[in-house]
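A single protein chain has been omitted from the complex, and every remaining protein chain is retained in its original position.
Now for subunit A:
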Amino acid sequence: MKTSSMSNSTPDAGNGLSTERRRFLKRSSLLLGGLAISTWLPPMTHNSFASEAISGAQLGDNSVQKGGYGAFVRVGTDGKVTLISSKIEMGQGVQTGMAMMVAEELEVPLKDVSVVEAPANAALYTDPLLQFQATGGSTSTRATWEPLRKAGATARMLLIQAAANRWNVDATLCTAKAGTISGPEGQTVNYADVVEDAIELPIPTEVTLKSPESFTLIGTPAQRLDTPAKVNGSAKFTIDLSVPNMLIASTITCPVLGGKVKQVDASKARAIKGVKDIITLHNAVAVTATNTWTCFKAIKALDIEWDLGDNASVNSEEEANAVREASRQQGAVAKTAGDIDTALKEAPHTFEASYEQPFLSHSPLEPMTCVAHVRQDSCDLWVGTQVPDFAQKAAARLTGLAPENIAVHNQLIGGAFGRRLEYDFIIQAVQIAQHVNYPIKLTWSREEDMTHDLYRPHYVDHIQAALDDNLEPTGWRQHIAGASVLASYVGSLPDSGVDGDAVEVAIDPIYALSDLEVQYNRQDAKSVNISWWRGVGPLRSTFVQESFIDELAHHANVDPLTFRYDRLKEHPRAQALLKVVEEASDWHSALPEGHGRGVAISHVFGGYVATVIELAMQGELGVKIKRIISAVDCGIVTNPTSVSAQIEGGTLFGISAAFFNEIHIENGAVQQKNYDTYRQLRITDAPSVEVHITKSAEQPGGVGEAGTSLAAPALVNALYAASGKRIRRIPLNRHGYFTV
């Protein structure tokens, strides 16, 4: 077996899944691209709907849930409302936002809505933007905004109709508020008392949603539903779970991708008190024991001889060279507008630059962990996952069980950042559980987690601009080189050879250009598996675009904020945000020598964000980040507290990577093993982030990744303003920079 990836080469599991994923790709106009905005309404079946919406059905019972809304919202006979959440909570606050949507239309207090995790069920819970059942790509609010409000409104209409029937009055004369229905003559009845009647009613053919002006909950700062349990230690993450007769398991996987176990001497490990079983998998060895420490100790006591395979001499600088070389070749054309050949040939001036971004680990604080119990006829998985349906199908393939006999109990996630869109660790847990007759909780050590991640690819962008007499860009050609996450995830790329994720933003730059060509130069990595990382394609693209436009502004000797503003006439929302950060940062005020401000702006995930970073140099390499100011226009805001928190944290998350993070591979093995060598931003490095949310009536946009994508360019632009040094290859610490 191969634990590090499901994506391309596992004979027993990966190929089948790839086929499945390829079908997703074919169905999808732009998988994960974030541009394929479509409206989705769950299918509604007459008569069957009311019972689903009101009394609810058993989770995962498709035969009675195919009507649609019953799969999302239930009102119990006690009047209690349950949101069946198709999106997992991993810190983004999404389940509270979703509960707010339901509560708003259903006219119940937010505190009366409880949340349960949706089961694995692609038929019910496929994300219309992602085209599979997943939480990711900053799609959650966008995808659920209309269906969930409709679900809440439909339930409200049915309950009101039931009350109206009882009073023998016209339903339009009745209103609902805080779970109580009022009639025209002052009658009142609680939802709980009419649920049984409402079950019998046909669903309304037309559902009217509240107008945003009449929202009383949406748009107000709401206390998150999941946070009280997270401040007193009672919240359970996967790593905290315990099921009867469970033992802990941990693994050591071959340090080199593609390697396998040759021979194991487990005698020393077996002698450790508490060790139960030692299981040799294809490329890993697992230990089960009564506690985690014993597992970790036993793992260290194993004497394993590895067959390191073909990658035993690969290093990341070789990989980088190959990507750099690819960036200078002809690639697959992703976008052509105008005539960039002629423009570059005839331009009075040209300007070019290359930008480079490293392999990155996700390193969420909760390491990969999964509780698995495999029995002859069924399997239970308790695991925090962004892809419950993929996890279920992978487990089905491994065990030979039917997917419906595999229950995925989704859990709160202790950080994901894209990592839990993969399920390599879930496969490993199932494989271990297949060898034993008890449930196991697979817990990776931090070292295992960091060295067997699926990494953000190493990218090189090369970009050449044609400039007019005033040094203003009229067009550019951009080559994007690097491994294809999309191909890795879904099995292949479309015939065009273009990775729609990698070229996002680049093919539709926010700035007006007459001539544009974008080429995609795929150069896959040998030494590591790759995957989605917070910010996905726009993260890479925004660093390049916002660094390059900054360079052009300075080259033209124009203020970088003004230079951007003047080229954004087609994006008034972007211009408005630039005005906000211009004022809030006091952009035009003079700064002391060695201080500087950098700006960046983006139109990603269906919204707009602008960020200004102010920093001060101490000596040549010391950097004190003094202020971060962000303005966001993400359309209608559900919970402003969560929007602000996502921009604050997301921006600092991006700073952490841009300043400190780079995964090195030597002799095929990842060199960074823990937070001592893969340094994270700490409170001492982190200025407070000031967020300005613009009032907007536009459709909601995603905010979980938008802040992240602006961090690196705003940082390097500020560094340039402060020091005159242009950093085109991140992270900063590879050039000797450190925080002070």
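Here is the rule we use: a residue touches a chain if its C-beta (ideal position, glycine included) is under 8 Å from a C-beta of that chain, and two chains touch if they have at least 3 such contacts; residues count from 1.
Rule of thumb we're sticking to: contacts and distances are computed from a predicted model.
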#### Entry: Complex member absent from the view - protein name from UniProt, among "Cytochrome c oxidase subunit 1", "Manganese transport system membrane protein MntC", "Amino acid ABC transporter permease" or "(2Fe-2S)-binding protein"
"(2Fe-2S)-binding protein"
### Message
One chain is left out of this view; which of A:H282, A:R446, A:H554 or A:H595 touches it in the full complex?
### Response
A:R446
### Message
Going by the contact rule already stated, which one of A:G186, A:G233, A:G400 or A:P592 would touch the omitted chain in the full complex?
### Response
A:G233
### Contacting the left-out chain in the complete assembly, out of A:V75, A:M90, A:A320 or A:A343
A:M90
### Task
In the full complex, which bits of subunit A touch the chain not displayed? Write them out.
90-93, 221, 223-224, 226-228, 230-237, 239-240, 242, 248, 273-274, 290-294, 296-297, 363-367, 412-417, 443, 445-446, 641, 645, 648-653, 655-656, 674-676, 680-684, 686, 688-689
